[in-house]
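The structure that follows is given in the form of structure tokens.
Heads up, one of the protein chains got dropped from this complex, but the rest are sitting where they should.
Each chain carries a letter (A and B) given by its place in the written order, and its residues are counted from 1.
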Amino acid sequence: MSALLEIRDLATHFASATGTVKAVDGVSFDVNAGEIVGLVGESGSGKTITGFSILGLIDAPGRIVAGSIKLEGRELVGLSQGELRKLRGKRIAMVFQDPSTALNPVLSIGEQMRMALAAHESVSRAAADERARDLLARVGIPEPAKRLDAYPHQLSGGMRQRVAIAIALLNRPSLIVCDEPTTALDVSIQAQILAEMRDLARDFGTALIWISHDLATVSALASRLIVMYAGRIVEDGPIGAILRSPRHPYTRGLLDSLPSMAAPGQELRQIPGSMPSLANLPPGCAFAPRCTHADAACNAAPPERRDGERGWRCHHPLIAVPA
Amino acid sequence: MLGFVIQRFLQAIAVMLVISVLVFVGVYGIGNPIDVVISPDATQQIREAAIRAYGFDQPLWIQYRDFLLRLLSGDFGRSFIFNMPVLELIFSRLPATLELTLAAVVGATLLGVPLGMYAGYKPDSAFARIVMTVSVLGFSVPTFWIGLVLIFAFAVQLGWLPAGGRGPTAMLFGVEWSFLTREGLTHLLLPALNLSLFKFAMMVRLARAGTREAILSDVVRFARAAGESETTILRRHVLRLIAIPIVTVFGLEFGSTLAFAVVTETIFSWPGVGKLIIDSISLLDRPVMVAYLMLVAFLFIMINFLVDIAYAALDPRLRAGAKR
Partner (left out) sequence: MSEVSPLARFWAEFRANRIAVVALAVVVVIVLLAVLAPLYAPQNPYDLANLMLMDARRPPGYVGSKGFTHWLGTDAQGRDLLSAILYGLRVSLQVGLAAGAVAFALGASLGALAAFMGGKIEILIMRIVDLQLSFPAILLALVLVALLGQGQWQLIAALVTAQYAYFARTAHGAATAERAKDYVAAALSTPLSSARVVFRHILPNCLPPLIVVATVQVANSIALEATLSFLGLGLPVTEPSLGMLIANGFQVLLSGRYWISIYPGVALIVLIVAINLVGDQVRDQLNPRLRR
């Protein structure tokens, strides 16, 4: 059986005055129907650009320069904007990081939902409102009929994000790309929304790609994890296995910097240094300059190694977990 | 909403009072007030009689009170030149100016906003560059000179359109309008074009800047992610987002266009209030000047008031009086 989404060797580059920025460079992964996949990395790791590439929403000077993205067996790379538009919102949807900037401040919730529906089918206003109300109720918004006439500023941050999620679910897509949808929210709301998203995804049979810089959030939700660094995947596999014994030193570093993963009293560790500029990456492993395990071998690009469901790109994988 | 309207209304009245004080001080305090009410050719006897009649021997605050009362009762005095009540004179000229101004501002908006949005949506296209060049010229080149060039090109050289005047008019709602007759329309075309060029340039710039910003916003990305078409996005999301500054400028510019109509009316011999005020300045017809000032101030304040209301109607965030 083929996966819902198959990405192979995706490369999305941005032309700039200082050279080509390889924001995404040779990324491959699958997402199965109904699966929740976490995509983590620091800002600039290429995780968000990967998400936008799937929807075909890369603005100039950016461009998908190579690779393939197949959704339900259909190739998306090379499709015209018109054909992509028909898929967006219908088969793949997206939820953004900040609901206060994603929703149009001068249009009512109802109008925005009607527009999202009208993009894919012609429905009467009454029928559209009916569906909008149902979905608002499903995403946990009280008194949905009243909310249709409300404007975004009249809702709390959590409610706004629920509206955005409702819009994403409106046409029952098979995949939703969620770009840090809880980062802008209060911690208590975050937990609520995470739980609700998990249930919604299950009920609707929708697969999620959950993009985040926060391993803790992702681990509460996803069944599989993909770690990106400098435009490449450095490690992927079932989430439990990665959390127990990361293979890549970068994943280890991310885990060590999490308060929830550290033993009480243990000092949190930071990964020293910062991510290199994507315009001139070192020839070998991009993480080598910050890596305590790096040696001469790391000047060559590490090949991808696979072991069952797990995969990593490192010359010195941490097979044995240090105590 | 009602509280907001009342608050703005009271503010408008306060500003009107301030302006009446300024005009009073400007005309009555600095100038010789008697000049405002009687012709400079009057004899000494008539002057003294008038000083007593108008109460110019009274303390200033009483004079101001009387001035205000006269204004409120619509008594702006008589024009020396036309020898008729000033208010009547101005109201007979006002429709011509309003027609010209409306034609110019509406035309500039209907043309400028879509072109500006296009230039903001495709900033690198050749057409966008042409639009922007025209708008730069519209900003820099003085209105009166463009008027001359228009007359020279279309009236003198080509002979397509009349060089001045209002042409035949037709009655609607008890007022004469040029645009209702075919020939009147040809008379309206050049002056309206002349007056609209600056506004057109402004609308283009405004719509372009707003669109460029909006098109990169998350609102547009989110709408695209929902599969909405580019036309829908431009027409419903972007247009609504940029509507607020455009309506503001539309309103405010409507006021300044009324003032700038002075220049266009002079060039095209358009019989409106603008030409009237220029004539009265050069002929020292002071009652007309005072009335014109108060009238323009009044129109300005009314427009500001209406713009504020329109603002609240367009931006739900302001409706509840909520701060942004």
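Everything that follows uses one rule, which is that a contact is a pair of C-beta atoms (placed from the backbone, for glycine too) under 8 Å apart; a residue touches a chain by one contact, two chains touch by 3 or more.
Keep in mind the model is a prediction, meaning the values are calculated, not measured.
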Could you tell me which shown chains are touched by the chain that is not displayed? B
In the full complex, which of B:Leu94, B:Leu111 or B:Val141 touches the chain missing from this view? B:Val141
The one residue from B:Leu100, B:Ile267 or B:Ala291 touching the chain left out of view is B:Ile267
Where B:Ile151, B:Leu195 or B:Ala223 are the choices, the one touching the absent chain is B:Ile151
Missing-chain contacts on subunit B, rising order, are 15, 18-19, 26-27, 30-31, 136-137, 139-145, 148-149, 151-152, 155-157, 163, 252, 255-256, 259-260, 262-263, 266-267, 277-278, 281-282, 289, 293, 296-297, 300, 304
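Definition applied: only the chains that are shown with their structure count from here on.
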Once you find the CA centre of subunit A and the CA centre of subunit B, what distance in Å lies between them? 53
Within the complex, subunit B is touched by subunit A residues 55, 57, 59, 81, 85-90, 93-94, 96, 98, 101-108, 115-116, 118-120, 151, 153-154, 164, 167-168, 170-171
Which positions of subunit B touch subunit A when the two form their complex? 216-219, 221-230, 232, 236-237, 240-241, 243-244, 314-317, 322
